[in-house]
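Quick notes on the structure that follows.
Every protein chain of the complex appears in place save one, which is left out.
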Amino acid sequence: MSVREAIWGEKRAAIEKSLEEVDPDLFRYIRDFAYEEVLARPGLDLKTRELLAITALIALGSPKELATHLEGALRVGATEGEVRETILQSALFLGFPRALAAMRLFHAVLKGRGAPHEGER
Amino acid sequence: MSVREAIWGEKRAAIEKSLEEVDPDLFRYIRDFAYEEVLARPGLDLKTRELLAITALIALGSPKELATHLEGALRVGATEGEVRETILQSALFLGFPRALAAMRLFHAVLKGRGAPHEGER
Amino acid sequence: MSVREAIWGEKRAAIEKSLEEVDPDLFRYIRDFAYEEVLARPGLDLKTRELLAITALIALGSPKELATHLEGALRVGATEGEVRETILQSALFLGFPRALAAMRLFHAVLKGRGAPHEGER
Amino acid sequence: MSVREAIWGEKRAAIEKSLEEVDPDLFRYIRDFAYEEVLARPGLDLKTRELLAITALIALGSPKELATHLEGALRVGATEGEVRETILQSALFLGFPRALAAMRLFHAVLKGRGAPHEGER
Amino acid sequence: MSVREAIWGEKRAAIEKSLEEVDPDLFRYIRDFAYEEVLARPGLDLKTRELLAITALIALGSPKELATHLEGALRVGATEGEVRETILQSALFLGFPRALAAMRLFHAVLKGRGAPHEGER
Partner (left out) sequence: MSVREAIWGEKRAAIEKSLEEVDPDLFRYIRDFAYEEVLARPGLDLKTRELLAITALIALGSPKELATHLEGALRVGATEGEVRETILQSALFLGFPRALAAMRLFHAVLKGRGAPHEGER
């Protein structure tokens, strides 16, 4: 399974279509370099990589891309609790406003996915 | 063992003395809230927490604090290779200049610690 | 009166309910550490603290949290004119785009609160 | 033709009215200092200045102000292709999430302006 | 007394000579627009303006410019304690690493100025 399949899951076709429409070259770099070259490297498991991605995106304050990787982290096996810890910890390094905005977004992502995941927290 | 002992190791006494001298209240918040309350939470192991800290500090571009957690990551069990992967991946989210500056700093940290760690990469 | 009552005013109950729903632990840290420990410290009056908060939030570019403290500044006694000066000055340090986005948000906040405050500007 | 006429084009009157309403002093600084003093300097053509503005605004992540200069770049003679290259290159320095958000915004700007500009890409 | 005299104090001539040598146009903008137009506005006292400047510079992480305004704040009447509170509070909004770096710099500034100022803390 490609890294994109693992992280984007059932949204993969829609995301790729949208990216290609927005800019075919940027899409190609994101697909071939970002996902299938760098994120596909051995040496760190995908779950850890997605938690790192979440931290970087909290620092940037990019909500759309953050939502993608909040979902991605859950898809590659992070529990709801692990994502919450990642966001909580970011308050120390990046301040409470960034952490709060991220947690609100995660709350919305979870509600969009259905009921809170039993036993995960 | 306290989180500070785990992350700061043999430098703990020196770091605490320096922090206290700089500002006793900020020291107290860093010790009691940042380290022994938030970083000490269960739900994520310390190694993952230190890799997340490294990512946040690459985003901020704070070299002194980054050096502390590059060393801290190694102390709590991250291999040299895992730290390198964390820095490499940050290039995707935070750009190559930030990643390069962090990798140069890690190179200096490793040289300050003695020969590259056998079998870790 | 707690710092939260002073800054959040009549929205306090709604804000606390929303924060608790989003994440009870992050809520607790924001309430007990951020508001009632750090912002409650003597040594700087709450009005100055809110103007500092506005500056930090302009730097971060976090609109929702910025709106909270634009309202908060007015609640703890800053005049409309003082908030405008704070935003204007931020253009020097953080650039015109950040200052302009903040001023647009303040304009919207003021309109949501009713007519411009007589004699304050 | 003033720099504002060149960059804002047919939207000039509406932008100025909105800025003046938001804050007359900030409007005056933006008009007299930012546009007619600094951006009006000789030594760099307006097209290059607008591409630099785009890069700075990708770094800040300010969508509304970025949209203004994405349109402005096209108005002062940048081709669609040159703007795309500017955004693509920003991925190297500022990371893929910032570049992707900017490219999505440019895609929306172009759609709002009508069909893709023949022969420009 | 000009704003530059108030903030730069006895270092004014040296700072102006250095700025002029670095770039005469940038110097002119800093002198005439930043200091004598914006920072000179009524509506906020200089002490508050310097504390806001410190917060913005902690966000940027610019040590040289931060040192200038840490000294400037003391010159226009802020106590050591008020500057410490400003830095401490920034930890909430901008994270502990930024606050710690700023406090270390302030500690160095104070040592460069002689013994801690009696009765100020």
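Note that the chains are named A, B, C, D and E in the order they appear, and that numbering of residues resets to 1 at the start of each chain.
By definition in this document, contacts are C-beta pairs under 8 Å (C-beta built on N, C-alpha and C of every residue); 3 or more make two chains touch, one makes a residue touch a chain.
Note that the structure is a prediction, hence the values are computed from the model and not measured.
Interface residues of subunit C facing the missing partner chain: 91-97. On the side of subunit E, touch with the chain left out of the figure occurs at residues 19, 21-23, 25-26, 29-30, 34, 56-57, 60-62, 64-65.
On the side of subunit B, touch with the chain left out of the figure occurs at residues 61, 84, 87-88, 91, 95-101, 103-104, 107.
One rule holds in what follows: only the chains that are shown with their structure count from here on.
Comparing chain pairs A-B and A-E by the number of C-beta pairs in contact, the larger count belongs to A-B.
In summary, the interface at C-D recurs among the listed pairs A-B, A-C or B-D; the equivalent pair, sharing over half of its contacts by residue number, is A-C. Remark: subunit D and subunit E have CA centroids separated by 32 Å (rounded to whole angstrom).
Chain contacts: subunit A has residues 34, 56-57, 60-61, 84, 88, 91-97 touching two or more partner chains.
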